[in-house]
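Below: one structure, written as structure tokens.
Below is a slice of the complex: some chains, not all, each in place.
Chains here go by letter, A, B, C and D, matching the order in which they are written, and residues are numbered from 1 within each.
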Amino acid sequence: SSSDEGGSGELTPVTLQLQWFTQAQFAGYFAAVDQGFYEDVGLDVTILEGGVDIVPATVLDSGAADFAISWVPRGLVPREEGLNITNIAQVFQRSATLQVSFADQGINTPADLAGRTVGNWGFGNEFELLAGLRAAGLDPNVDVVLVQQQFDMLALISGDIDAAQAMIYNEYAQVLETINPDTGELYQPEDLSIIDWNDFGTAMLQDAIWADADKLDSDAAYREMAVKFVEASLRGWAFCRDEFEKCAAIVLAAGPTLGESHQRWQLNEINNLIWPSAGGVGVMDKALWDQTVSVATSEQILKSAPTDGAFRTDIVEEAIANLKAAGIDVVGNGWSPKTIELRAGGE
Amino acid sequence: MIAKALHGFGPAGVVGAGSLAFWELSLLLIRPDGFVLPPPSAILVALFENFDEIWVATRSTGYIVITGLIGGVVLGVAWALLISRFRLANETLTPLAISLNAIPIIALAPIFNAWFGLLSPVSNQAIVVILVFFPVFINTTKGLTDVGATELELMRSYAASSWQIARTVRIPNALPYFFTSLKIASSLAVIGAIVAEYFGGRQDALGPFIVQNAGLTRYTEAWAAVLAGSAMGILLYLLSGVLERVSMPWRPASETMGSWDP
Amino acid sequence: MTRDEVARTVRALKRREAVTKGGRRVVVLLVFLVLLALAYTGYKAFGESIDDAQTGWPVIGMVLPRTNDLTMPPMSDIVAEFAKPPQRNSDKPLAMFILEASLFTLREAALGFVFGVILGLGIAILLLRSTWIERGVTPYLVASQTVPLVAIAPIIVIWGSTSMGWLPFEWTKWMSVSLIATFLTFFPVAMNGIKGLQSADPAAMELMRSYAATRRQTLIRLQLPASVPYLFAAFKIAATAAIVGAIVGEISGGVKGGLGRLILDFASRYTTGPPRLYATVIGAAILGIIAVGMVAAVEHVVLSERREEPLAL
Amino acid sequence: MTDAPRCAVAITDVSKVFNPGRANEVHALDAISLRIDEGAFVSLIGPSGCGKSTLLRLIGALTHPTGGGVRVNDKSADQARLDRDYGMAFQTSGLFKWRSVTENIELPLQLMGWSKAARRERAVEMLELVKLEEFANHYPREMSGGMRQRVAIARALSFRPSLLLMDEPFGALDEMSREHMQTELLEIWKKTGKTIVFVTHSIPEAVFLSQRVIVMSPRPGRITADINVDLGERVFETREAPAFFEKITEVREALRSEEGSA
């Protein structure tokens, strides 16, 4: 491994742009910082928090960050707009996007959404929904009322919308952290029904590590940095799988705005999105890539299929080789999800 | 301002054309890949390509803007008429309104969504109404009360009733103040509606369109919608100016200026 | 008593009068806030009673706010929320969070305000040069204010973090937010500034010419002082605008630490604690009022030498 | 010129204190007694702040005496105001800038509920009286200071009050237009036979216009002299007659005897 290299020498400063606020979704990177994995490979990593309007791809392209975490569609569209960026490690292997409704509404499949008011956040989060609706034979512009949703679940709970978009690791949990006025207790999973796009063939790839494609080709030092960065990051994710409680504590210490039980729930679900990674963590699942691309092009999110170089596996493979050499489990077949109890307000 | 703009289209045209050319050329020459601030030509192309969608969005945002503007203006003027009749109320409530005007009203957007529901246009209209209310109320009250002592004394010498004084002196006197505030309110209304939409509502509106496209780095499309929003603001502004000229034929064109202290 | 002493006494009296007047306004404001809280509680009780009676009054929730605890948390909860720690890993009460965030936002707003004043005055002075420039530029200044902030905020943040490397100090994100605030603050300053600069008495302008004063001397000795009342009217608007700009900038620019972000955070987990959002919005309201109050106080000190009443708004 | 024995204005031992008992208490008038015959032209003169305007406003019941009584046309001053017994004109013409000349003249008639046709007829008549027929539809800003004062006089006379109260109506005019307006006013007075109470700073103006010059002194305002002016019919040459200059000197001396320093 290359871990002894930078030990005493200068650390290379590296900036990482997240796609969203500090939370367990990015636990692996926070853990790698906290545990000194980046330092071990000679990197000094600064993590930039994301925001509603922060587009990681643009930050990356502008040079304000060296690497960025972004969903695949949200990386591919800017790429088509002329940003030469590339996916160097596909961390999440599954989609986490749900369409949540109250069980009594009887919305269990995309077809059930016909004639309903359907919330979504936009920002590229809506593609799976739109494709899912079409796959179910519905025209999104006619058969449903699409609603710009806030990043909370009030609209669903108040009955303004019938089905709300939710990430299984975040907004879905928020509903379960809210008191049901009818019972005086928290809402229970039985109260809700969900549409999981992984089950309907329109799931798209989400969190991946992106880098500047031109620089990778022209700048050997940058490429080397990318390998080290991916290696240490994946090591962080392995750590979060194996040391669940420690990792959850690291996330909490990083100052998320949501509470402990919420972060633990989230970390558990995130682990579930990553592990097991049959081809090794971070390696692209070609079938899912193709599904993502086909949804994106058929939805006209992309004008055409991405050109070659939209993702590359050489870097992640080098990184995995290093990790394997260091004796780290990069597949995670032993992983199984925990049962997390949510408390009111996520506390 | 407006009268000036209408009178001397020359300078405005030259400055506009000049800066557009500079914008286009500098992007062409210096940053060919500059897409965060796309060249005007690309924005125009995007506007035509997405015309249907932007038109629908402009209409639904326009509905919020106009209903909110009307609501805010009616409320502001009604309050001003009411308050200016009572000296004590006027002396305490006007400074109060000035203080409350300092509240960043857009912060209320998420609360209004909770109050009225995500889908109800009222949540967005309420933001626009409140944004519009304050300048209209404050300016109109000022216009209604800033009447010359001579004029009031004259009316008293005619033993005029307070309603007669209101109709023949206070209201005409308040018109220029009112129109100044209307011009301010018209651009506030557009900004208010778009920011409110940002916090949720129907998706076929300008706010979501801009944010969504910007979020996908489709800046040309975003700017095309920004252009539509700006056009709406300018149109309302010009309309206020026309209304001002029509309702105050006694004023020389040069006096119809917009500023916050008539 | 000499005339000087008389004048001094009169001035002291006036100052005292102004202080009591200012104090009275604060009291009126507080009374109003209490009334508002009472109205809120009363309306909520009224709405809930109707809910309880299951009359299904359609007005509520359509043009009147819904009244359940999720949409309108009880006033007592909102007040109590200030003392509760919003984060589990620290004992810091929400009030402290809001205070810190307010200071952060205030810093952004203050810098944006200063930028805006400089830029606005600069533009006003430029426009003063010729009516041709004034006519050519003013329509675009007006147009600029109709550009939705949400659209330009992220652009400014990106631009700020990439193009400011040449500065001798490190450009941080909150400074970009200040630039967003500047976008809203420069306008009133520029518009009132030009009006104020032009308000200099033509006779006084002629007087300066008779002294063969330079353009600069005329600007500094006559036009700028003459524009001060107009500028203060603009500053009060700009102070509010700076805070609005800072909040919107934080929200859409993804900048952490301020009120805007706090509002967004609490809004995005609203269902898990509605009072938090209310408390934060109240904090933002207080910040706005304090900012304008500070400008008004400065205005009072500066303009007390002069005859005119300060211009309202 | 007038032989009517009736008394238009009777002021008996009037005093006026502003803000009594407060720090800014002002004894504006003290022990004023004055009778003005119907049809008379009386001028009030005195240094600034001596209470001329206050006295005029007491006659018009626009303010009330602290002590003593004011009767106008054998009624209380207030009743006279309600009966519209007097018209008023001020230094600043007090025309409403949003009303045309005709509309300004019609204002009091409108307040009294006259029909449109009747109003128009009277306005035309008044415009003739002040020789402004051509300017019927102009707005005040389009007219010179002297013309505006003529409109103000026409307005004050439009409802034919028996008494005309004028507070430095020509104060803002230059000396030449002023002399011109004086001649016009005398002509109107002769034609209409009104009682006129005229406040002025100018000694020649007071002497030229009136039959009686009331000289006042300040702090507190008192009447210090009541000078009869008998110069016969005023013609252009009156201003160059030795008798005119003598009266001027007499008024000046009366003023001076009360004056300290400026």
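Quick note on the criterion: contacts are C-beta pairs under 8 Å (C-beta built on N, C-alpha and C of every residue); 3 or more make two chains touch, one makes a residue touch a chain.
Quick caveat, the model's predicted, so the values are computed rather than measured.
Recorded composition of the complete complex stands at A x1, B x1, C x1, D x2, labels matching the chains displayed.
We take it that only the chains that are shown with their structure count from here on.
Our note on geometry: subunit A versus subunit C, Cα centroid distance of 38 Å, whole angstroms.
Subunit C and subunit D, compared by their mean Cα positions, are separated by 51 Å. Centre-to-centre separation between subunit A and subunit B, using Cα means, comes to 41 Å. In subunit C, the residues that touch at least two other chains are 66, 70-71, 150, 154, 158, 251-252, 267, 270. Residues of subunit D in contact with two or more other chains: none.
Taken as a contact graph, the chains fit none of the simple arrangements: neither line, ring, star nor complete graph. Residues 57, 60, 62, 81-82, 84, 86-88, 90, 92, 94, 96-100, 107-108, 110-112, 139-141, 165 of subunit D are the ones that touch subunit B when the two sit in their complex.
Residues 66, 68-71, 86-89, 150, 153-154, 157-158, 161-162, 251-256, 261, 264-273 of subunit C touch subunit A in their complex. By the touch criterion given at the top, residues 52-53, 55, 57-58, 74, 77-78, 81-83, 117, 119-120, 122-124, 145-150, 154-155, 158, 160-161 of subunit A touch subunit B in their complex.
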